[in-house]
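One structure, pasted below without further comment.
Presenting chain A:
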Amino acid sequence: MSSMQEGESASYAKIKSMTTLKDVLAVATSFEESARDFYTDLIPKVSKRFRWLVEELAQEEQGHYDLFTSLAARDDVEDAIQAEIERPVTDGKFADAVMTPDLGEQPDDQAVLQYAMGREHLAMTHYRSLADSTAPGPIKELFEYLANEEAKHKEELEKLYYETVHAGGV
Partner candidate 1 sequence: MTKGKELSTWLDKVLSELEGIEFRRKSSRRLRVDVAADALPALLELLRGRASYVHLSAISCVDWPDDGAFELVYHVWSYELQSLVSAHTRIPREPGVYISVYDIYTPAAFFERDIHEMFGVYFEGSPDMSKFILTEWDGPPPMRKDFDSEAWVNDHFDWQDYNPEWLKEIVAQGGGIAIRPDEQRFSRK
Partner candidate 2 sequence: MRPENYETQRQPPSHEYELNIGPNHPGIEGNYAFKLRLHGDEVIEGRADAGYLHRGFEKLMEGRLWIQNLAITPRICVPDPVPMEISYCLAVEDLCGLEVPERAKWLRVLQAELSRLAAHLFTFGGHAATTGMYTPMFWGMADRDLILDLFEELCGGRVYHIYNIPGGVRRDMPPGFIERVSNTIDYLESRLPDYDNLMFRNRVFVKRARGVGVISQQHALDWAVTGPNLRATGLAFDVRRDDPYLVYDQLDFDIVTEDAGDAWARALVRRKELFESIKIIRQVLAKLPEIEGPIRCPIPNPLAWNVPAGSTYVRMESSKGELAWYVVSNGGEKPYRTHVRGPSQMHAVQVLEKLSVGCRIEDVAQIMFSLDACPPEVDR
Partner candidate 3 sequence: MSRIDPNDKGSILAPLKNLQFFGRKAVTESLDPRPASANYRGFHLNDWEACIGCSTCQKVCDNAAITMAEVPGLPEDPEKGVRNLRPAIDYGRCCWCALCVDLCPTGSISLSREYVHTCTDPELDSYFVLPDSSGIHGVAYDKGWAKHAESDMVALERTDMPELAPEARIGNFDEIVDGYDRNQGIIEASRCVQCGMCHDACPTHMNAPEYIRAIWQDDIEEAVRQIYRTNPFAHTCGRVCTHRCETACSVGHRGEPIAIRWLKRFAMDQLSHERVKQIAAEGRQSSPSGQRIAIIGAGPAGLTAAYDLAMQGHAVKVFEAMGAAGGMTRYGIPYYRLPADKLDNDVDVITSLGVEIQYDTRVGTDVTMEQLRDDYDAVLIAVGLWMGRSTRVRGADAEGVHRAVELLRKVADGESIPVPKRAVIIGGGNVAMDIARTLARLQKRKHGQVAITLTALEDIDHFLADPDEIREAREEGVEILDARGPQEVMLDGQGRATGLRTLKVLSIFDGQGRFAPKFDDADELVHDGDMVVEAIGQAADVNLLGEALTEELEWQRGRLRVDEQLRTSADWLWAAGDMVRGPDVVSAVADGHRAAASIHDHLMISEQAA
């Protein structure tokens, strides 16, 4: 799993240094892609009990990936693709409380969920920062849209997490 953390921090560093929309989108796309591949890799590894979870996550990331691919093809985005973007400031507050775990060879549902939540949180704050530092216009709206998407997804995962882990106290 260390490869994932490396990959993540590498892409994070890339985003930080990005200066154009084109590059931001490119890194984001690969960000979703690597996540999709990560979950897909997990499917045969985890117990059949939790397989539904990683399957759903992989599907979700595939959806995001498709979104970015189609974005890049849009005319209005293409027009602005060379626009200068200020480097975003991100805040990993949620990750302070819930550490990103080493998922191990056979991660359980809680580990997968924790990782996924952290990841969505990171993406959300990232897009939010991008939106904040962009002047009003279609690009700002795009980042806001992306941030909201990630926020919604993260919230869904949080609910699922609490339902799985905390509920059921006898």
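Worth pointing out:
The working rule: a contact is a pair of C-beta atoms (placed from the backbone, for glycine too) under 8 Å apart; a residue touches a chain by one contact, two chains touch by 3 or more; residues count from 1.
Criterion applied: all candidates are chains of the complex that A comes from, given by their letters.
What you are looking at is a predicted structure, and each value in this text was computed from that prediction instead of being measured.
Of 1, 2 or 3, just one candidate touches chain A in this complex, namely 3.
Chain contact summary for the complex, chain A toward candidate 3: residues 47-53, 93, 96-99, 101, 109-111, 114, 155, 158-159, 162-170.
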